[in-house]
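With one protein chain withheld, the remaining protein chains of the complex are depicted in position.
To keep things simple, chains are lettered A and B as they appear, and every chain counts its residues starting from 1.
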Amino acid sequence: MTETAPVITVTNLIKQFGRFAALRGITAEFAGGKLYAILGDNGAGKTTLLRTLAGLSQPSSGQITILAAAKFHDICQHIGYMAHPSLLYDEMSGIENLEYFARLYGIAHGTRCAEVIRSVGLDPKLSRPVGQYSQGMRQRMSLARALLTNPKILLLDEPFSNVDAHSATEMVRLLARIRDEGKTIFVVTHQASLLENAADEFVWMEFGKIVKRTRALNAESKV
Amino acid sequence: MSCESCISDWILLKKAFPILGVLTAILLAYAFYQALWVAPTEQTMGSVQRIFYYHVPSAIIGFMLFFINFGASIFYLIKRNPAADMVALVTAEVGVVFLTVNLVTGPIWARPVWGIWWTWDMRLTSTLVLWLIYVSYLFLRRFSSSGETPLLAAALAVLGALCVPFVYFSIWFFRTQHPQPVMGGGGSIDPRMLHVLLINWLAFSCFAFLVCWARYRLEQLQREVDAAYAMESLRDPRRST
Partner (left out) sequence: MSAPTGITRVTLLKDLRLEWRSKDAINSMLFFSLLVVIVFSFSFDPSAEESRQIAGGLVWVAFLFAAVVALNQTWAREIRNQVLDAYRVSPAPANSLFIAKVLGNFIFVSVLEALMTPLFIMFYRLRALGPAWQLALVAVLGTWALVVNGTFFAAMSLRTRSREIMLPLLLFPISIPALLAMVQATTAILGGEGARFWIMLLATYDLVFTTVCLLLFETVLNAE
C-alpha cells in the first residue's frame, strides 16, 4: 500500500475555555484510509478535539489543515460528524431527517437516503419518529446522517455509548468496511475493546495532549 | 510584556493617575462651589434648579460614553481587538452609572417644580430607553456562557445603538400628538448659568475619564490574571484552577 499524504495535520492546537485548557498544544499528522480510535479518561480533551476538527469550535491558537484546505467551508462536504446526542429531529422519521439534511448539502436525495439507511442496517420505510427509536437504532440513524455525503473523513464521538452489544458489533463491522473503501475514520470511545481488531491505530489522550499512539490495544491499558 | 512597556505603564499609572486625580478633585470642588453658590438663582424654580448642573452633564457624558461603546463594539466586530472589547465594557458600565444619575435627578427636580414625578418628554424617555438597552447589555455580559461573549455583546451594542435614532423619532412624533410637559425648559439660558454648566460638564468628564481608566486597568489586570491561570493550565493541567 502506498504512503498517502496526511489527510489531517494539526499544529500546536490549543483550545482554552477561560482558565481551563482543554487542548494543550497538539501536533500530529493523520494519514488517510485508517481507522483511529481516540481513547482517554473524561476531560482528556477527546470531544474538544473532535469538535475542533469538525469546525464547530474555533481553536484558541494553532493550525488545522484538513484535506489540504485551510478553510472549513471548502471541505465540509467531505466531513461527516456524529456525536452522542443524535443530531436528529425526534418528531420526524429517519428518512425524513435524512432527506432534509441531504437538501442542506445540496444532494439530490433520490435513492441516496434510502441507500445509506440500508447500509447501517435499518429499514428506510420505517415511518416511526426517531424519538421512539431504541438507542442502538438512534445511533445507527445518526451514523447514517454522517455518511450521507459519502465523506472522506468521519468524526464519531462516542458512537457506541448505551448501544446494545449486537448493534455495536454491527456498527464496528460497518466502519471497518468504510475504512476499507479508503475513508479515514476517527472514533472517540470509552469502549476500546470493541475496536480491538478493527482499528489501525490507537491514539491515547491525557490532559489535552496526545501521549502515545499504538498499533494494538495492550492488555495492560486502563481503558 | 516587555520590560520597557512595564516601566512606562508604571510611570503612567503611578504618576499620571494621582496627578489627574487631584486635579479632578479640585475641579469637582470648584464646580460644586460654582453650582451651589456662584450660579444665579433661577427666578421661577428657586434653588432646586441647581440640580440642573448635575442632571444635564450626566446625560451628556452618558451619551458620550455610549457613543464610544458603539465605536468600540464596531471596531471589535471588525478587528477582534481585545482592548476594544474592554473599552466597550468599561464605557457601558460607567455610562449606565451616569445615566442612572440623570434618571434619578430628573424626578427629584421635577417633583417640587412641576408637581409630577415623571414625564414622557424626549430627553427623559430616550435616556430611559438607552439606560434599559445598556443594562440589558450588562446582563448579557454577565449571563453569557459562551467563550465569545465579547462578540455577542458587540452585536447587541450595535443593535442597541441603531435603535437610538428610532427612539428619538418615535417620541418626537408622539409628543406632537400628545403634548407633554417639558422638563428643564427649552429656550435660552442665562450666560452665567451656561458658564457654570460647562464647568460642571468639564469636571464630570474628567471624573468619568478617571473612573473609566481605573475600571479599564482593573479589567486588564483581571484578564492578565486569567491569562496567567490559563498559561498554568496549559503547562500543567493537574493544578486546580
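Note that contacts are C-beta pairs under 8 Å (C-beta built on N, C-alpha and C of every residue); 3 or more make two chains touch, one makes a residue touch a chain.
Please read all numbers here as calculations on a predicted model, not as lab measurements.
K.L.:
Pick out which of B:Leu152, B:Leu202 or B:Leu234 touches the chain that's been left out of the picture.
P.N.:
Checking each option in B:Leu152, B:Leu202 or B:Leu234, the one touching the absent chain turns out to be B:Leu152.
K.L.:
Per the definition of touch given earlier, which of A:Ala31, A:Cys76 or A:Leu217 contacts the omitted chain?
P.N.:
Touching the chain that is not displayed is residue A:Cys76.
K.L.:
Among B:Phe17, B:Tyr30, B:Phe174 or B:Phe209, which one touches the chain that has been omitted from the display?
P.N.:
B:Phe174
K.L.:
List the chain B residues touching the unshown chain?
P.N.:
For chain B, the residues touching the absent chain are 77, 129, 132-133, 135-136, 139-140, 143-148, 151-152, 155-156, 158-160, 162-163, 166-167, 169-171, 173-174, 177.
K.L.:
Considering the entire assembly, which residues of chain A contact the chain that has been omitted?
P.N.:
Contact residues on chain A toward the absent chain are 54-58, 73, 76-77, 79, 81, 83, 85-92, 96, 100-101, 103-106, 129, 145.
The working rule: only the chains that are shown with their structure count from here on.
K.L.:
Once you find the CA centre of chain A and the CA centre of chain B, what distance in Å lies between them?
P.N.:
Result: the chain centres lie 50 Å from each other.
K.L.:
For a test of understanding, state which residues of chain A touch chain B in their complex under the given definition.
P.N.:
14, 16-21, 24-25, 207-208
K.L.:
What residues of chain B sit close enough to touch chain A in their complex?
P.N.:
Going by the criterion above, the answer is residues 147, 226, 229-230, 233-235, 237-238, 241.
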